[in-house]
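I have a structure here, written as structure tokens, and I will follow up with some questions on it.
Of the protein chains in this complex, one is absent; all others appear in place.
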Amino acid sequence: MPTTYRHRGAISLALFTAASLAACEREARRLNQQPPPGPPVTFVSQSPLQPGPTVVTDTAEGEFDDNAYNTSEGQTLYSQMNCSGCHSNGGGNMGPALMDDEWLYGSKPNQIFASIAEGRANGMPSWKYRLTNKQIWQLVAYVRSLSGLTPKGARPARSDHMMVSSPPNQTPNAKPRNSGLPGASQRP
Amino acid sequence: MQNHHEPVVPAGTALSDEDVAREAAALEEVWHGRSGFWGWLTSVDHKSIGKRYIVTAFAMFLAGGILAAMMRTQLMRPENTLLGPDRYNQIFTTHGTTMMFLFAVPIMTAMGTYFVPLMVGARSIAFPRANAFGYWTYFVGVVFLYVSLIANTGPDTGWFAYVPLSGPQYAPGHRVDVWAQVVTFTEIAALVAAVNIIVTTFKMRSPGMSLNRLPLFVWAQLVVSFMIVFAMPAVATGSTLMLAEDRAVNTHWFNPAEGGDALLWQHVFWFFGHPEVYIIFLPALGFITPIVETFARRKVFGYTALVMSNITTAFFAFGLWVHHMFATPIPELGQSLFTAASMLIAIPTGIQIFCWLATLWAGRPEFRVPLLFVLGFIFTFVNGGITGVMLASVAFDKQAHDTFFVVAHLHYVLIGGGVMPLFGAFYFWFPKITGRMLDETLGKVNFWLFLIGVNVAFFPMHVLGLEGMPRRVYTYLSSTGWGPLNLVSTIGAYVIALSVVVFLVNVIKSWIGGEAAGHNPWNSSGLEWATSSPPPPYNFVHVPVTTSRHPLWDTDVHLPVMTGLRSDRREVLITTTFDARPDHRHEDPEPSIWPLYLALCMGLTFIGSIFSPYLVLVGLGASLPGLLAWAWQSLNSHRGPDRVAAPDVLAETT
Partner (left out) sequence: MHSAFDPASPQAHLIASLWWWMLGVGGTIWIIVIATMFYVSFTKHRHREPDDPQHVSEATHRRMERAVIAAGLVTVLVLTVFLGFDYSVGHALAQHPQRALTINVTGHQWWWEAEYEDPDPSKRITTANEIHVPVGQPVQFKLRAADVIHSFWVPNLNGKRDLIPGYVSSQWFRADTAGVYRGQCAEFCGLQHAKMALYIVAEPPAKFAAWMAAAAQSPPPPADSARLYGQRVFLSSGCAVCHTIGGTQAQAFVGPPLTHLKSRATIAAGTLTNTRANLMGWITNPQAIKPGVRMPAYPLTPLQLEALVDYLETLK
């Protein structure tokens, strides 16, 4: 067999091996996952310190940050659960803005999970008995993408609605800062 | 310089064998490429590029076929669990994209790239470095698509990628961006090949080969090249521009909420998509005439009708696209115009088939494998053509659209009308490309398995479609009753796979140790058979002179040639467009790495555009030195066209 074909064969093999090993997390869609057995886990730990025996917590922390499919499902849930009723399309109104760098209760995935699941003062409802944990994690990924905290490749682009804000994939990467007291959100 | 049409052959002047051998040796020195892997990378020989193009495109046929086998295996049984919906969607999309963009069009342009210069008697193709660039761009597309498929980033919204499903909201991630850029690469490659073929055909023909003496293979390639020039930019605008922009920089081409239109995509895509299938089909028709002529041992009946049919088909093909959209809310009057056009296009194709049947009738057919594939073409394609006329009717199409009936129709016309003539062409021209004959018995086994496999696989789909089975479904319920016919279809698919294995065995066996072919084993009439098998890098020792449509059949003993082209540099003859009178000489470029370099830069630019605008700038910036080097190479070597004064010493030789 001529040298050229052998060379080309070797290059192709190398490329394919590399590609299959680096199977892209951004595109993964693990569709047919069994729900976890046992009673639902609604407790997501906010710190590594726990008094008493270890309580099982949901360990999906941050799992969907770099996954485009689940972030997109989060975008769908955001509109279906009417989050825009208080938060608009991220700009905030009755509820705080989600696309800025100011975070009242923290911007880490487990903190946002707690905000959504438990609810917060001044009107944020508690969703933990309404949405499954996976759905809340999808919303977490979407909310983080609104303020540029997730990898750009996994953030959703514009939706097929009227364009009312800069889509997440054009939001510059932001450094979050905790703004502290709830009263801060009352400022115009 | 001669002033009449017909080059005059001075009686009694002949070139001796020593003259020819000396000339051949000099040409070999000037025209042979560099050796080794570097030589392969820098080659600008249209035959070397053509060969690798054919091999790569055939490898894509195999890859697409494997994907098809996976699909058929999944659909063999109701509620089968071999492939989930996500994987299945990626697989059927990649199957379609591979077959349409990476196999069907490239292999036709590859056959043109290899054979058109030989058939018109030229030493080389018009733009050898651009030709190489086209191939490398295509290759980047091939690698990109399959690496993406393996990395779970394969496109999953169909080869037609309808918005809004393929738009930014409903197709998250970069899968569809991969599709859009693969289309970009293949479309650039096709455009480059098309331009090359047009210019070669118009300006580099053998003296005396006026347009009405052009072989039908070359006519088909010429017409198709014009179709590519008009059709490909539509899909480029749609995918590379509009869809990629909607997804990456948030434009609103297809967003109804902001004034865009989801139907716009369908119009732009199918304006390309319908001519695309004729771009695949017409070159295959070009293969058939030489095969029928050779094996019926009769000149084809109706040369003018065949040429006019090709041209008419090409024109009509641009007026059919809405027949893919009959189920959309387009007004009835508009749709009915396209019904008329879609039925009308059956007429030129029918006439071509009647002409070939007449040729066979007037001849004494010898049933070698290429002719068997032509008969297989008629058997299969006419079936597909008739279902096509049925689908042209809006009312019936409303039942059959987007069902397996259409899958059956499209495979009957594409396989019957494209792949069968292609296999015939492989068996016919393999001796010319490799110098070896393919095995006749294995060829017959290949043919029968293929014919049976195609009909068993696709005929039941007509019934399935009308029984309610839509396309692009990863499974179906057993209560629908579609199971048994799907099983039959899958068995047919496996038979097709077996026939392709037989073909591969035949090719490998013959390439390594097949029977040696002379320069014209079939006693055919085209100019490509006037040189050795495989042809030398310079194609012809002396440029042949054409005096009729069938040069090798119409010359008494020896083929007239033209001498006088220089053999101390790569010189080709440029002739006038209509009558092919010698016009001037032109120096062909030496082997060059810049086509490959530029293709890689293009790859970086377009693939990078998916991820970041900065990569686009990097890619474009990196191309700049490549373009400069390419131009520098031309400037350095080219010493301007020489108006022909010399090459008119006409002589006879074998």
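The first chain written gets the first letter, and so on, giving A and B; residue counts start at 1 in each chain.
Rule of thumb we're sticking to: a contact is a pair of C-beta atoms (placed from the backbone, for glycine too) under 8 Å apart; a residue touches a chain by one contact, two chains touch by 3 or more.
Computed from a predicted model, the values in this text were never measured in an experiment.
The chain not shown here makes contact, within the complete complex, with A, B. In the complete complex, the hidden chain is touched by one of B:59, B:82, B:375 or B:498, namely B:375.
Among B:233, B:470 or B:521, the one in contact with the hidden chain is B:470. Across B:51, B:205, B:368 or B:401, the residue that sits in touch with the chain not pictured is B:401. One chain of the complex is left out; on chain B, the residues touching it are 84-86, 89, 157-158, 162, 164-165, 170, 256-257, 261-263, 293, 297-299, 301-302, 305, 327-329, 332, 335-336, 339-340, 343-344, 346-347, 350-351, 353-355, 357-358, 360-365, 367, 375, 378-379, 382-383, 386-387, 389-390, 392-403, 466-468, 470-477, 480-481, 525, 550, 553-554. Residue-level contact of chain A with the missing chain is found at 29, 31-36, 39-40, 73, 76, 80-81, 129-132, 134-135, 160.
Everything that follows uses one rule, which is that only the chains that are shown with their structure count from here on.
Put simply, the C-alpha centre of chain A and that of chain B have 46 angstrom between them. The residues of chain A lying in touch with chain B in their complex are 3-4, 7, 12, 15-16, 19-20, 22-24, 26-29, 31-32, 68-69, 71-72, 75, 153-154, 156-163, 167, 169-170.
Residues of chain B that touch chain A in their complex: 36-37, 40, 84-86, 143, 146-148, 150-153, 164, 167-170, 172-175, 246-250, 252, 255-258, 611.
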